[in-house]
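Got a structure for you, questions after.
Removed from the display is one protein chain of the complex; every other protein chain stays in position.
In this document, chain identifiers A, B and C correspond to the written order of the chains, with residue numbering beginning at 1 in each.
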Amino acid sequence: MNVSIVGATGYGGMELIRFLNNHPQFKIKSLHTSSQFGRSLYEENAHLMHMKDTLEEIDPEAIAKKSDIVFLATPSGVSSQLISEFSDLDIKVIDLSGDLRLQTPGEYENWYKKPAAPQHIIEEAVYGLAEWNAEAIKKATIIANPGCYPTASLLGLAPLFTEGLAGADADVIIDAKSGVSGAGKSPSAVTHFSEMNENFKIYKVNQHQHIPEIEQQLGRWSSGLQPITFNTHLVPMTRGIMATMYIKVNRETSNVELKDLYETVYENHPFVRVQPLDRYPSTKQVYGSNFCDIGVDYDERTGKVTVVSVIDNLVKGAAGQAIQNANILMGLEETAGLWNSPLYP
Amino acid sequence: MNVSIVGATGYGGMELIRFLNNHPQFKIKSLHTSSQFGRSLYEENAHLMHMKDTLEEIDPEAIAKKSDIVFLATPSGVSSQLISEFSDLDIKVIDLSGDLRLQTPGEYENWYKKPAAPQHIIEEAVYGLAEWNAEAIKKATIIANPGCYPTASLLGLAPLFTEGLAGADADVIIDAKSGVSGAGKSPSAVTHFSEMNENFKIYKVNQHQHIPEIEQQLGRWSSGLQPITFNTHLVPMTRGIMATMYIKVNRETSNVELKDLYETVYENHPFVRVQPLDRYPSTKQVYGSNFCDIGVDYDERTGKVTVVSVIDNLVKGAAGQAIQNANILMGLEETAGLWNSPLYP
Amino acid sequence: MNVSIVGATGYGGMELIRFLNNHPQFKIKSLHTSSQFGRSLYEENAHLMHMKDTLEEIDPEAIAKKSDIVFLATPSGVSSQLISEFSDLDIKVIDLSGDLRLQTPGEYENWYKKPAAPQHIIEEAVYGLAEWNAEAIKKATIIANPGCYPTASLLGLAPLFTEGLAGADADVIIDAKSGVSGAGKSPSAVTHFSEMNENFKIYKVNQHQHIPEIEQQLGRWSSGLQPITFNTHLVPMTRGIMATMYIKVNRETSNVELKDLYETVYENHPFVRVQPLDRYPSTKQVYGSNFCDIGVDYDERTGKVTVVSVIDNLVKGAAGQAIQNANILMGLEETAGLWNSPLYP
Partner (left out) sequence: MNVSIVGATGYGGMELIRFLNNHPQFKIKSLHTSSQFGRSLYEENAHLMHMKDTLEEIDPEAIAKKSDIVFLATPSGVSSQLISEFSDLDIKVIDLSGDLRLQTPGEYENWYKKPAAPQHIIEEAVYGLAEWNAEAIKKATIIANPGCYPTASLLGLAPLFTEGLAGADADVIIDAKSGVSGAGKSPSAVTHFSEMNENFKIYKVNQHQHIPEIEQQLGRWSSGLQPITFNTHLVPMTRGIMATMYIKVNRETSNVELKDLYETVYENHPFVRVQPLDRYPSTKQVYGSNFCDIGVDYDERTGKVTVVSVIDNLVKGAAGQAIQNANILMGLEETAGLWNSPLYP
């Protein structure tokens, strides 16, 4: 099967290349960019020398003719424009941006401060939280690949809500931390090495655009959900997200019960690794891989559960989950091309 | 005035040396260590060459004869032994460890898993949270210098509790992050460079020994306080702590009101810098300095206040606050020897 | 074909696992360690959960029965003992340590300060510099996998010596820099995060044990070679080696001529990527991959050539080249299981 990548020169696009390069079934047919077409990808990206070549312009019809799937690895505000051109063609679209995720009219404009994609296309888009939405993904034409923070958060919270331990009044607090690659490839004062190195920053306090995405999915599991608290920080490292989450549960529980519950829920999901009792994951243990590692603790003093969930923001939080969705969509093994060991150390 | 340092070779001890070196009133009279006495400090600590010299053994009587103040920069479990020897001598003691902070009998053993110091000495010790306890500090003989996390947390929480915006049911959640120097100077698997670099870790989940210290002080401001939630993480950087805190407040408020409140409370406290509206501190802006920078946000969606508080764990979280306490104790300007610009970038 | 790994818990061993996991022809049959057998590998190495399991003790006969190749990823001084036990068995051995590399009797003891392996076994060992010794490697029974620094240095220097631009009086100076993973997995004061972070260190000044290894191979290309100057530094990063090298050449040359020469020499060697004119490699562009990227400059002012060569110390400098050698040995495509994109960013 052939695939094309639009936005090949960004961090998400190049991470798609890294994995698709070694995929047993998918073949990268073409790489597309809005600005540098005609050039070799490796000119500006020395790491890809001897591996991948020419960049082409974005021509949806031409892409649809040669590929079965197109990955849109473009910034917010671009897919919402491109999607109309692709939606009439015979090609599956997997969109890595936030443009097609929010179903409620008006929400996208509120949080992203940009015009939304056509509402009928948004409604057609299936939310690609792979472990929880596989049935819909199999039948999708357009997949809205989840955001990096929502992926880590939702995979960590899901068992509490779906198994009835937490409900509308869970008073969810998500304190999330990310490596700097999440901020993309464009230089800025915040991501200038001398400013970000030896620094730990909070940003978009109580205003991150991933809040409605998380609430939307939690709301599907728990009607009447109260607003959540969600904050994000930058860690002086390139890759990795940790979401530390605090949830009020309905009743007393124990670490053993919690671990069993999580293990049962994720039994057939090889990318989610529930940690052994009294172990909590670090971001490095998923570096460069599609794993989401989760640890859970019930604090008897407060009656709250602490959930710690880690992913690589560029893999399970972007390119990896996108390929996982492509695998599901095409009826392949979910792990095809993605079953690599994390980079260590 | 003369001062001596016990535990001069640890990170806390050497940070005391860095500041006391340039203090206008205090003169370092002697440096003490349990293991390397007779040697030059700079043999193992090349950065101090041309600056400080011989290490001496720990002889309380000799120390009390030559110095007015002794700083105990020793690990937990050492001060609790040494303190008895110093308590009968004519010398002020400032203890940087956790050994003299917890007033309730049994609490220390519960959380530190070690035998406590004699209870009458603990009761004599004054909690050295400089901005909030100056009157008692002035009259103290023994000062229990606060922990790094409690300093960042309590300075950030205090105005809400002392000014009545938050109470017993505030449901305080503190998600704290620290640079690796907080783990001290002894090599270990966790702090091995190749393991900790490009990594973000959570540790002591819901079990950190600073929990009772924070609750004890909050309880002085708000009787009947419910247990707090407190977690700690390691950031791949050397210095800096951020506490991100979530508090349920009694009534609606606004960012303008909060900023005014914090500014008023800390008006005469030059080391606490309330950030301008819509600004939140990063750890680097206090690097190497005694500042505690605080930003506040009221989230209308949830009715919670987010407080972001940053310090340098080795300065305001240890050596700097210890010197600030020594200044107060000796009737000097609070800022004497401490009014330096943070290292930037 | 089946392979076994001795020393599976070290950084080299786990890097072998990472690649062999996805190798099309080799199957990891067993993992061995001297101390933790019977346990699961992932207990201490959380990143391998769901991937690899039980550790076994080191039993050469049992290993030879089930595997075609054994990789010895053990520290210096271990292979020299183990090798005798393996050398009589029907199994190919690829040794990643320095124990079998130095052919001249006495050299190993001089530089490693340990007893050498039996001289007849050393003489049987083939030096596994894959791009330059493939014919001998194909026929080898025991392969001495090159050191990390020698690999970067020799691949960068080779064309100058083999093509006659440099000779015995080239006055070679190699100033090498390495990420900290080269120091292995054992915690120490030097590799303690708070000491190594924001630090750049030189070590083993003019005394590194890789000096004779580099001279031995250069001497094969240029008889009568003068002693080289070689120094090594630690960079505050986990992976990557850069060798910056200064060579007096026999005659005037130009950057165009040099680039052509290098491209010709490495034409059929896909892992060596000669950089375009006026481009010089950074370590990150080979991160996690088996590439060696090389840039060259002729300085008209001094008549010297500067060669810049980068590798990932754990891949091309250890596990990757070992697998490349195994591929050659077994008659496979040299790139089998190794043709992955570097991790970026």
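Just so we're on the same page, contacts are C-beta pairs under 8 Å (C-beta built on N, C-alpha and C of every residue); 3 or more make two chains touch, one makes a residue touch a chain.
Predicted model only: the values in this text are computed from it and were never measured.
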Margin query: Going by the contact rule already stated, which one of A:G7, A:G128 or A:P236 would touch the omitted chain in the full complex?
Written below: A:P236
Note to self: Of the residues B:H32, B:R273 or B:K316, I need the one that contacts the missing chain.
What the structure shows: B:R273
Item checked: Residue of C:T238, C:Q324 or C:N340 in touch with the missing chain, whole complex considered -> C:T238
Checklist line | Residues belonging to chain B that touch the chain removed from view | finding: 11, 14-15, 17-18, 21-22, 45-52, 181, 185, 197-198, 238, 270, 273, 275, 279, 281-282, 284-289, 291, 293, 339-345
Notebook entry, point to check: Can you list where chain A touches the absent chain?
Noted result: 11, 179-181, 183, 185-189, 191-194, 196-198, 236-238
Checklist line | Missing-chain contacts mapped onto chain C | finding: 171, 173, 175, 177, 179, 194-195, 197-203, 205-206, 226-229, 231, 233, 235-240, 242, 244, 246, 280, 282-284, 287, 295, 297, 299, 301-302, 304, 306, 308, 310, 345
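What we mean here is this: only the chains that are shown with their structure count from here on.
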Notebook entry, point to check: chain B to chain C: how many Å between their CA centres?
Noted result: 46
Checklist line | chain A and chain C: spacing of chain centres that average the CA atoms, whole Å | finding: 36
Note to self: If a residue has to touch 2 or more other chains to count, which residues of chain C qualify?
What the structure shows: 11, 181, 185, 197-198, 238
